[in-house]
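The structure that follows is given in the form of structure tokens.
The complex appears here minus one protein chain, its other protein chains still in place.
This part shows chain A:
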Amino acid sequence: MSAVNGHAASKQAASASRRARKTPAARQAPVLDVAIIGAGFSGLGTAIRLREQGISDIAILERGDDVGGTWRDNTYPGAACDIPSNLYSFSFAQNPNWSRGYSGSAEILDYIHHLVDRFELRALMRFRHTVTGMTFDEARGVWTIRVAGKKNVHARCVVSAQGPLANPALPNIPGIDTFGGKTIHSARWEHSYDFAGKRVAVIGTGASAIQIVPALAERVDFLKVFQRTPAWILPRPGYAAPDWNKTLFEKLPASQTAFRNALFYAHEAMATGVIWNTPVTRLLEGVAKAFLRHQVPDAWVRRQLTPQYRIGCKRLLVSNDYYPALMRDNVKLYTWPIDKICEKGIRSVEGIEHQVDCIVFATGFAVSKAAAPFPITGVDGRRLDDEWSRGAMAYKSVNVAGYPNLFMALGPNSGPGHNSALSYMEPQIDYIVQGIQTILEYDLRALDVREDAQAKHNAQLQKRLAKTNWNSGCASWYLTEDGFNATMYPGFATQYKKQMARFVNEDYRAIRYEPEFHERWMRND
């Protein structure tokens, strides 16, 4: 029996109690029911689902001045999602008008704006609110959220939805500040910079770089691509969506749902080769190698582009135009280690100074795998940074023991390697909504996951992760420096969804304002 369904009778009394609880607090400072940090897919999705359940005392704290998160920030040339758009969108807000199989960032951002308008989220937004930390007041059951240059925000529940890929990371290359030319990070693109006739270096060959390189190659005089580790790249079955397809999806939404389901299960099938080492892994590697051979005629360049780790260990990429771009006369791939950046360019270890006008850092993001995104203080003054110093851990990626009423979207071990992040996000959101409903309807001071439940969950998780390709020996952003996997979920999205379907009361400590309540709680009464 879920907590949400099991207490309908107490709803009315709980609401009255909730109002009473809020009144004294309101005298000190207004206390929101829910504060959501971040206005990307997960933050907005949570707000939509909460409102559908009648919870509307919500604020979305966003450090930028627009919604969109990753898709607002990543506007570099060629930016696109490597998951089909029909799958990289909310199931409850499907868009029949995707122009392509894999849409570009602008179209995805339009979709997000459309969500804001359709679900009237604009009123919840508090832009230019950069959260610098938060502390739980155990006696009141309220989180105090510190906001840079603004008044604190108070809320009974907090949804941390700032996203794992929000903060651009620069590589640790000596002399990075000495470069006299232009530097641009892929996630902070400067559209005013004119690349025409310029000599440009791209550092990094990950998911962003393989999209930037083909687009920039068209514009620049010469492009030097510096690679440290090659990625496995599969062909991308992209297409321009015909009008009849859009009309069909619009007139017959079930057809789009069916297509979405087909895409979902096709991606699920990939897990058998991407997550675990199976004959499918060999098959996928064979396809990737054949694709490389087909697109890159030179044996030495092929060697440079052939990964030495198992497919799936690092993020698997899809692109039809990256390899051909590298074969252009005005593009050259370098695999020499970079020694340093100097005033005029990049010095690599083969002793040559690669002089360029602009360096593009396609070096990804600082992913918090062993630290909280900002200082978070829970019960008894415990700090999440300290607890996560050896790797982030949570219960079902959503809750952390000792930090009641705090929920995370795309928290630890919720990343997919083979499917849409939104396929994992939606069950998380629904789970978070169940948790918040529970707090508000039972009028809980604190809903805290039990330490033992969290430890058991993580022990199982790490045991399963040990058998995955991610933990097969390569260095990736999925792992901490010690090799601890704090990012990925070792299973199918279907399994994850099943895990998140039920809010398990027994795994939580519920503290109401009267002590005898907890016994009732444990009886699911």
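In the analysis below, a residue touches a chain if its C-beta (ideal position, glycine included) is under 8 Å from a C-beta of that chain, and two chains touch if they have at least 3 such contacts; residues count from 1.
Just so we're on the same page, contacts and distances are computed from a predicted model.
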Of the options "Quinol oxidase subunit 1", "Reductase protein", "Isoquinoline 1-oxidoreductase, alpha subunit" or "GntR family transcriptional regulator", which is the UniProt protein name for the chain that has been left out of view? "Reductase protein"
Residue among A:A148, A:L252, A:A290 or A:V349 that touches the chain left out of view: A:V349
Can you work out which residue in A:D110, A:D339 or A:D385 touches the chain that's missing from view? A:D339
Using the touch rule from the top, list residues of chain A that touch the missing partner. 298-301, 303, 308, 336-337, 339-340, 344-345, 347-355, 475
